[in-house]
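Shown here: the complex without one of its protein chains, the others still in place.
Which chain is which? They are A and B, in the order written, and residues in each are numbered from 1.
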Amino acid sequence: MPISLGELATRFGCELIGNPDSAVSNVASLPNANAESLTFLASDAYKEQLSSTKAAAVVLRPADAGDSPVAALLHDDPYACYARMVAVICPPPSYAPGVHSSAVVDNSATVAASAHLAPHVVVGERSTIGENVYLGPGTVVGPDCVIGDDCRFIANVTLPRAVTIGERGIFHPGAVLGADGFGNAMTAEGWVKLPQLGGLRIGDDVEIGANTTVDCGAIDDTVIDNGVRIDNLCHIGHNVHIGAHTAMAGMSGIAGSTTVGKRCMFAGMGGAVGHITICDDVIVGAKSYVSKDVTEPGTYLASFPAEPAKGWMKQVGRFRRIAALQERVRKLEKK
Amino acid sequence: MPISLGELATRFGCELIGNPDSAVSNVASLPNANAESLTFLASDAYKEQLSSTKAAAVVLRPADAGDSPVAALLHDDPYACYARMVAVICPPPSYAPGVHSSAVVDNSATVAASAHLAPHVVVGERSTIGENVYLGPGTVVGPDCVIGDDCRFIANVTLPRAVTIGERGIFHPGAVLGADGFGNAMTAEGWVKLPQLGGLRIGDDVEIGANTTVDCGAIDDTVIDNGVRIDNLCHIGHNVHIGAHTAMAGMSGIAGSTTVGKRCMFAGMGGAVGHITICDDVIVGAKSYVSKDVTEPGTYLASFPAEPAKGWMKQVGRFRRIAALQERVRKLEKK
Partner (left out) sequence: MPISLGELATRFGCELIGNPDSAVSNVASLPNANAESLTFLASDAYKEQLSSTKAAAVVLRPADAGDSPVAALLHDDPYACYARMVAVICPPPSYAPGVHSSAVVDNSATVAASAHLAPHVVVGERSTIGENVYLGPGTVVGPDCVIGDDCRFIANVTLPRAVTIGERGIFHPGAVLGADGFGNAMTAEGWVKLPQLGGLRIGDDVEIGANTTVDCGAIDDTVIDNGVRIDNLCHIGHNVHIGAHTAMAGMSGIAGSTTVGKRCMFAGMGGAVGHITICDDVIVGAKSYVSKDVTEPGTYLASFPAEPAKGWMKQVGRFRRIAALQERVRKLEKK
């Protein structure tokens, strides 16, 4: 919806260079912006696109103000400031309250009158759906779940049972929250399943990506704290505890019973083995996994970026011959 | 449901130290147990929690019996014994037979009268659903499938076509069983799809995790043998054969046409390339993949656990300079 630059500046604490009565009604990247667009510059990598932008206004750092050919909204953190503005200019869709006739809600469940249940939704025994919750098409909320106010389940999300979620969560399609953990005991007759009886507790303002899985606990609960962000195709094992504001990029995974601190970040395909504790403010690099307790904040890494195959194969050969090299040095030392 | 310690001891072959008429009605971890809880101690790592437990009884090894402050059920394999007891104390939910009015069953399909079809289930042409099967909400069983007795599909599981499953299987939400394998032939005009015509055969007592995919065969079938356990977000390619009682942890994958033996174990993010054979009793470590036939049982590994990034980057630099080091040693040897 259209909003004036003056109002944006006031509301989000920016200095405005330009006409406060100009309005923006959409957002766009620097090169694709039009005369009604808000855009932003947060990284020097895109600075060359600034001079030719056709935007109505750009959110940028005070130091870049002089380079803007159009109105400028100055903020020390232009990316976060822009993100907040976008949520106002292009708000998420709103849904009229109501339960679609094809949705199936158990008699023992409680659904707030302001909630919207889309086609083919299922809500199970004793579950509670909070105010303004959106359950998108095909979403299944099993028994004994509690969904806090203002949560949005985009479509085809599955909560098998016993999941408690705080407020304002966003859950993307195909996410499976609270399925059985992987608990099996080996015996002479094969694996015996350990029934998974714990639940899953998710805090406020959590976002979980498409086709990500978070298992319920074996006995006690799996816990995802406030403000956690998990990307697509991630896996969180049973009885994991993810600390507040930790973020995990796509295809990363945490094995069972591991505790991850606050504000940690996992790059794509990163992870951690089970039964360890990772302190706050740890960053785990791409395709790297942590194998033991981490007690010092910082960045942890153990992956090799790909290089031309012929060179890599030779390098692997040298790696395999380090022992021979050590032996040759030993002989030289003896002489 | 409540059960006496005496009955547990008799039924599961334990020695009981304590009152056989005491009963347990729930299970809990050592620290969270109450006066009606059964708990267990299987690992020395948790032994310090034993002395203060408030449980009604603990399942543990005979050697630990003296340390229990409460009634003890002694068993050589306390974890497996406890797992079996839990299945009795906290049995999985049971479902009244019947087909929900929103389920769509093809006229040519056969559904056992004892089966439970939840809302929005679909059963396709010529498929057969066995006795006591539970098809949870949104589950799609395509044409030409045969589902054995007592299988449970928690919710939103998809079997596109031609899947045959034995008895007592458990299939978690989002699992896709029998989708097309990845078969394409490169031509001058681009990829040509090889139609995937084989089926998928799954044995008895198999459990497959949330959002895991198992492809159908290209011509012959993909096969998962009895007792196999596959965790979440795993991928099994077309024409793979997984031997009985093999277990795969989260995010592991087996590429097409590979044969995996019995009782193998894949740790998280582990895997195998296509068109190889892995013998029985092979363990593949975390984030490691097998690239050729494995003929000897044992543990296979090739991953580096993450370490502080600065040290790792230096180490990668040294790795890249092994050739230079070899050259320096060569020069020294010449002297």
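To be clear about the criterion, a residue touches a chain if its C-beta (ideal position, glycine included) is under 8 Å from a C-beta of that chain, and two chains touch if they have at least 3 such contacts.
Since the model is a prediction, treat every value here as computed from it, not as a measurement.
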Touching the absent chain when the full complex is considered, from B:174, B:227, B:243 or B:268: B:174
Candidate in contact with the missing chain, chosen from A:127, A:156 or A:239: A:156
Contact partner of the left-out chain, one of B:19, B:34, B:108 or B:299: B:299
Sites on chain A contacted by the missing partner chain, in the whole complex: 27-29, 32, 45, 77, 79-80, 82-84, 86-87, 90, 92-93, 100, 102, 118-120, 136-138, 154-156, 170, 172-174, 205, 207, 209-211, 226-227, 229, 231-233, 244-245, 247, 249-251, 268-269, 286-287, 303-309, 312-313, 316, 319-320, 322-323, 325-326, 329, 332-333
Residues from chain B at the interface with the omitted partner, ascending: 102, 104, 120, 122, 138, 140, 142-143, 156, 158, 160, 174, 176, 179-180, 182-187, 190-195, 197, 211, 213, 215, 219-220, 233, 235, 237, 251, 253, 255, 269, 271, 273, 275, 283-285, 287-292, 296, 298-304, 314-315, 318-319, 321-322, 325, 328-329, 332
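As a working rule, only the chains that are shown with their structure count from here on.
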Mean-CA-position distance for chain B and chain A (Å): 25
